[in-house]
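The other protein chains are all here in position, but one chain of the complex has been omitted.
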Amino acid sequence: MNQFSKEYLVVAQNASGRNMNVPLYRFKGNQPGPKVYMQSSIHGAEVQGNVVIYHLIQLLKNIDICGEITLVPNCNPVGTNIKAGEYTLGRFDPINGTNWNRGYYFDHNLVTEFVDTVTDDESLASIKSRFRQAIKHKIDEKLTDTWGLGLAQQLNLKLQQLAFDADIVIDLHNGPVSTRHIYVPEYAKASASLFNIPHVILIPNKFAGALDEATFCHWWSLQDLLTEKRTCEVNFAVEAFTLEMGSQEVISFDEGLYDAQSIMAYLNAKGSLQKADYKPKDMTRVAVTLNNYKILYTHQGGIVDYLAKPGELIKQGELLAKVLNVDELDNSRATETIFAPCDLIPILHFPSASVLSGTQLYKCFTHYFQLT
Amino acid sequence: MNQFSKEYLVVAQNASGRNMNVPLYRFKGNQPGPKVYMQSSIHGAEVQGNVVIYHLIQLLKNIDICGEITLVPNCNPVGTNIKAGEYTLGRFDPINGTNWNRGYYFDHNLVTEFVDTVTDDESLASIKSRFRQAIKHKIDEKLTDTWGLGLAQQLNLKLQQLAFDADIVIDLHNGPVSTRHIYVPEYAKASASLFNIPHVILIPNKFAGALDEATFCHWWSLQDLLTEKRTCEVNFAVEAFTLEMGSQEVISFDEGLYDAQSIMAYLNAKGSLQKADYKPKDMTRVAVTLNNYKILYTHQGGIVDYLAKPGELIKQGELLAKVLNVDELDNSRATETIFAPCDLIPILHFPSASVLSGTQLYKCFTHYFQLT
Amino acid sequence: MNQFSKEYLVVAQNASGRNMNVPLYRFKGNQPGPKVYMQSSIHGAEVQGNVVIYHLIQLLKNIDICGEITLVPNCNPVGTNIKAGEYTLGRFDPINGTNWNRGYYFDHNLVTEFVDTVTDDESLASIKSRFRQAIKHKIDEKLTDTWGLGLAQQLNLKLQQLAFDADIVIDLHNGPVSTRHIYVPEYAKASASLFNIPHVILIPNKFAGALDEATFCHWWSLQDLLTEKRTCEVNFAVEAFTLEMGSQEVISFDEGLYDAQSIMAYLNAKGSLQKADYKPKDMTRVAVTLNNYKILYTHQGGIVDYLAKPGELIKQGELLAKVLNVDELDNSRATETIFAPCDLIPILHFPSASVLSGTQLYKCFTHYFQLT
Partner (left out) sequence: MNQFSKEYLVVAQNASGRNMNVPLYRFKGNQPGPKVYMQSSIHGAEVQGNVVIYHLIQLLKNIDICGEITLVPNCNPVGTNIKAGEYTLGRFDPINGTNWNRGYYFDHNLVTEFVDTVTDDESLASIKSRFRQAIKHKIDEKLTDTWGLGLAQQLNLKLQQLAFDADIVIDLHNGPVSTRHIYVPEYAKASASLFNIPHVILIPNKFAGALDEATFCHWWSLQDLLTEKRTCEVNFAVEAFTLEMGSQEVISFDEGLYDAQSIMAYLNAKGSLQKADYKPKDMTRVAVTLNNYKILYTHQGGIVDYLAKPGELIKQGELLAKVLNVDELDNSRATETIFAPCDLIPILHFPSASVLSGTQLYKCFTHYFQLT
């Protein structure tokens, strides 16, 4: 059977001077296999991932695994607890506006320097192990700097220390009002079809601060440089994904079971599970490249009826939303209509009817295509 | 035809020193009839009422009215514009926590004093007119006090100056995640069945700061005292209601039309409309007295799946909600269940899955009964 | 020597489902004497009281006391940890606007009922003891209600359970930008001169939700009713105060020592200390009755230079503040001046230059007089 352990990691101290910690649930199999790291709720209002991890733990109690699976629900105890009105202000530090998901570490220079230390006959296993040590050593240096480090970055780096040991990294998020969708690095595009998630965003080797990028940009860059150096394809088989499990501010135990089974299908395909039946569903998966995942901003302030629902196919010129203008209720400017600038699928929309000008109204798939 | 006019009322200045104003839309009929005052969005996130007023204006353009109808959408330009994260922090002043709907004026002493000025042969019309002047004079004194007045109270009193002229006052609100429901003063219980609203709360002659109370408590108290003084039933036919048009943070033009037609049915029954067809629907209306409209608070913090939906009939002991506990995912304390303490109808629930202990989880009808 | 103990009281659970607790520091003397209860930071941004308690603990380590002294710093772990921008949003629950200092319990009816149970020959000690039990029993009932209780009220009542055992209750607060001042119940006016605090507000027997009132209103009402019943003066010698130790958002260890010595002078006068030298300072103390402690609200929005400093004597017509109007910088309306409507002492002012209309600009002593 699997070994199971639970521990707590201190990631911050609050203004009362008290430790804030994060629970780590860990399963170790009696067979070798990939190391998996999964976390949820780095954004405090995105809570469905905690339910998914709950279901995964119930499923993993009854199945033998290969390798190791570490599950870190509620990984941002600061963000989870920032209420502003009835909702959770969990996307950024209320003190300085820092997004809780932008302080992970990536440095391309360090990868370049590391490649110089690789000899021609060094095994991939040895490279992988040394690279992990190098990155984790660098993160450690940052965490112990004399002048200290900002709260969000401290939190991110402490989690990255754990995550960088893994071969598979899954970061569970939610959109505002949203369909289920997944961010997949282009080199791991084949894995997109192993999850039961209908909408897929393919992302390039470009670091913007998130955990998935901080994981795959390191390995992708290393692979590219070594492939060039050795003039043969090098592959470390490390994959990292951000999964958006529907809308923020709500949980559903029923939907969480579906989400957990989807992840089990992926893990099974990757050799994490022993004698398991989990398989990806036969379903339509629609994808875009990141540059075609477009934000539609409002030109006006007002009150919005979101007529196009997340996941719907919308043709160019069709109605997306209708905006009420309270100062013009007696004339033809009472409502304004917003149309689709091209064929698109709205993936998520702003969660409040009240918007200022310059609000992210919809994020949309454009020039999308079916995965096969 | 009706006369139509539009003007703006300055209710505050912002920190840039600029006026913040409220639009007033006014229809005057060519026949005598009741004066109607209606406002929406005194709580900034409760925006559906603006859509209802939009539809009412379209309907009133095409129908002759009796008396006068004043419509004040977006009546709190301060509250509408307080964003905290993506949502609108519109229930209270972010500076001091003052609920935007608790600063209206009522003073029972003033009613008592006024009754002493009524002679035995004064007509109801004269009493009504003098009482209006007396209350409005008092509000005016407060608004012009040397030491000034708090922002919420200023806003409330400026609106009350308008509303106190009316025979019918309708304040449009929304609940968090909510069914449609209406607050009706006990003495106007018969009017509850004139709206197409399934859930009715009957409230006593007790002032707690809201506009409907600030209206009907004055007239109710006056009626009671005069009835006693004259030993015959006195009735000023002034009615005031708070309508909760579903959930906050969303609007729907389609549902707004239903809501507007419901209000037109009431207005038609009260003689506001000429030759109109609007009639209340034949539907089940369930009511409670205010003391049986109960709040269920959480005993624990955690993440909640709201299983009982607003409007459902729930039996004592049935499941209301399930709470996830992220620190106990590996054992039997992973989830906690919350059961109905008695037979009830959940009318609204908290709009976020993340709750602290002491959160208003549900508001429920208990000991409810059908209106006939 | 004194016995010392430390324990923790759980007062809430956060959205991660974790307990939030409050530290209790308790000194018990080897001689009988009054029970003292002191708390600080019920409003999260008002932190100087924690420093005062720090100094008191250092002082009490080296002096023998009579009776018992319970010190509860940081008594609101929820409020302490609500940041909104760089400041602490600690005056009210960010979810619903509830002031953290308005949910204590007082019920005059219960006092009346209790008086009926007092026999003519019951001793004051017995009455005191039974009254404490009755009130604490009632609070207990509220805390264990099936439908639960709001967070602020739960917190308040758990603290009141501790405080109601005491003969002396001291609640440590801060103003926004403020001088040191103290709220004293009128019947304990003589005690005002035992603290080294220059500004004194004398408050009547009227409950508005705060801890000092929830303490002295109970005892004051009981005293009054028993005095009437027994036709001789009854005095339970219970006193309760709110001390405002300067401005919020800052601490000073130096000033905290002064504050601690001031409290020690009071405690010494009340018989809490053995062989101690602490004496009240010979200083001017200025007092007002609560109805003469006036709030000056802004009529306009804008940016304010607070020219009158807290504690200064200002004559009628003298300049208090100057408001900048950014839209009129080229003409005579560029600045607006606010003058004192009567002779006054500003005690505190709003802590930000940016104000809306209806902002509490200053709170002022008017018709003040010197205590002798």
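Quick notes
Order of writing sets the labels: A, B and C. Residues in every chain begin at 1.
The rule is short, and it goes like this: a residue touches a chain if its C-beta (ideal position, glycine included) is under 8 Å from a C-beta of that chain, and two chains touch if they have at least 3 such contacts.
Since the model is a prediction, treat every value here as computed from it, not as a measurement.
Among the displayed chains, contact with the absent chain in the complete complex occurs for A, B, C. Of the listed residues C:N19, C:S252 or C:Q274, the one in contact with the hidden chain in the full complex is C:S252.
Contact with the undisplayed chain is limited, among A:F27, A:Y54 or A:F92, to A:F92.
If you put the hidden chain back, the residue from C:A134, C:I295 or C:L324 that touches it is C:L324. Within the complete assembly, A:V78 is the residue of A:I63, A:V78 or A:V238 that touches the hidden chain. For chain C, the residues touching the absent chain in the complete assembly are 4, 6, 23, 25, 44-45, 47, 50-51, 53-54, 57, 61, 71, 73-74, 80, 83-91, 176, 249-253, 303-305, 322, 324, 326-327, 329-330, 334-335, 350-354, 356. Seen across the whole complex, the unshown chain contacts chain B at 14-16, 18, 44, 74, 77, 80-86, 88, 94-96. Where chain A meets the chain that is not shown, the touching residues are 12-18, 78, 84, 91-93, 95-99, 146-155, 294-303, 323, 325-327, 341, 354-360.
Please note the rule applied: only the chains that are shown with their structure count from here on.
Distance from chain B peaks, on a Cα-centroid basis, for A. Two copies of one sequence, chain B and chain C, touch each other mainly through matching residues, since over half of the numbers at the interface are common to both. Centroid to centroid, with C-alpha atoms defining each point, chain A and chain B lie 42 Å apart.
With touch defined as above, residues shared between interfaces to two or more other chains in chain B number as follows: 84, 91, 303, 326-327, 354, 356.
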